[in-house]
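Working notes for the structure below.
A single protein chain has been omitted; all remaining protein chains appear in their positions.
Take a look at chain A:
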Amino acid sequence: MYVATKGGERAIEAAHAWLAEERRGDPAVPELSLAQIREQMALAVNRVMAEGSLFDPDLAALAIKQARGDLIEAIFLIRAYRTTLPRFGASLPIATEDMAITRRVSATFKDIPGGQILGPTFDYTHRLLDFKLAAEGAPVPTAACKPADANPAPHILALLDRDELMEPLEHSDATPPDLTREPLEMPAERALRLQALTRGDEGFVLSMAYSTQRGYGRTHAFVGELRIGRCAVEMDIPELGFSVEIGEVELSECETVNQFTGSKTEPPQFTRGYGLVFGQNERKAISMSLVDRALRWQELGEDDTGAPAQDAEFVLYHCDNIQATGFLEHIKLPHYVDFQSELELIRRLRRDAKAPQQEAAQ
């Protein structure tokens, strides 16, 4: 009779075996290769890399395959792997102005130095199911090419900066904090907030950003510039005495232009929001820049309107989907002991509550 909590070890083994079988699905259907996932599920791979904080498309593809397409589970696999990796050092700051651009749009200026490049975007597709894709063996689609624009593509906000219309950027050579190495403590400086947001859950950051657009901590944001492309990662090698390029990462960067700050002594200036994410993920990059801007209310001398997106503790402590999903799902673990203590309590409270009524009835 009392076997319900016995056999945990056998149950776990059986569950793992079943899971492996389900992961593979119908064996009559060919198995997915990592290259297929990496190449044809690239945006899923991007999300896993961004929220997993590890730029490695092959590992992200493996994680997606192992997680049966559950992206949060895949992100978790990457995070748990990442934390075991030794750290050789830190790269130099990435120069996004030198990005090899695949997409670049500005919502604030019609024509910009370096040009607008629409790039591979869903933006103007009609969302009609393409049943041709259901058939396999369709001809390989090709797009026309043209040589890369040799003109530099400076950041649009830097141009506004020159006219002193933008709040000045604060330059700092300080090593930014790292929340994967130090516990998150409040108040969190901007660099730390940005790190939390770029690792944060896409859905959560999106909804937070959306709430600011609907009036919960208005940000009045324009996308000054959204650029996507590849950037070189350089590292100083002390033995060599100079820096070498160790690889490339694909990035989405968004800079928003927001309404003014100013005072009696300082004329009004536009303010900034910033988003930077691994891979092509402009939804996340734009969302991040709006939330970043909303979180800056204090340093910009704005009022706390009580909006969730202005509340750094609320946003930063709840944006991590690995923490969130772990704590949420842990309530399916046994809680017999706690529930038992609650049972005793509620029975006692009910008995005590009923006793006076019964006495009164007699």
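Going forward, a contact is a pair of C-beta atoms (placed from the backbone, for glycine too) under 8 Å apart; a residue touches a chain by one contact, two chains touch by 3 or more; residues count from 1.
Note that in this section contacts and distances are computed from a predicted model.
Peer 1: For the complex's missing chain, which UniProt name, "Putative ATP-dependent transporter SufC", "Alpha-D-ribose 1-methylphosphonate 5-phosphate C-P lyase", "4Fe-4S ferredoxin" or "Spermidine/putrescine transport system permease protein"?
Peer 2: The missing chain's protein name, per its UniProt entry, is "Alpha-D-ribose 1-methylphosphonate 5-phosphate C-P lyase".
Peer 1: Hey, which of A:F76, A:F204 or A:W297 is the one touching the hidden chain?
Peer 2: A:F76
Peer 1: Who touches the missing chain here, A:D123, A:D173, A:E239 or A:D338?
Peer 2: Of the candidates A:D123, A:D173, A:E239 or A:D338, A:D338 is in touch with the missing chain.
Peer 1: In the whole complex, what residues of chain A lie against the chain that is missing from view?
Peer 2: That gives, for chain A, the contact residues 1-2, 4-9, 11-12, 76, 79-80, 82-84, 86, 180-187, 313, 317, 322-323, 325-331, 333-338, 340-345, 348-349, 352.
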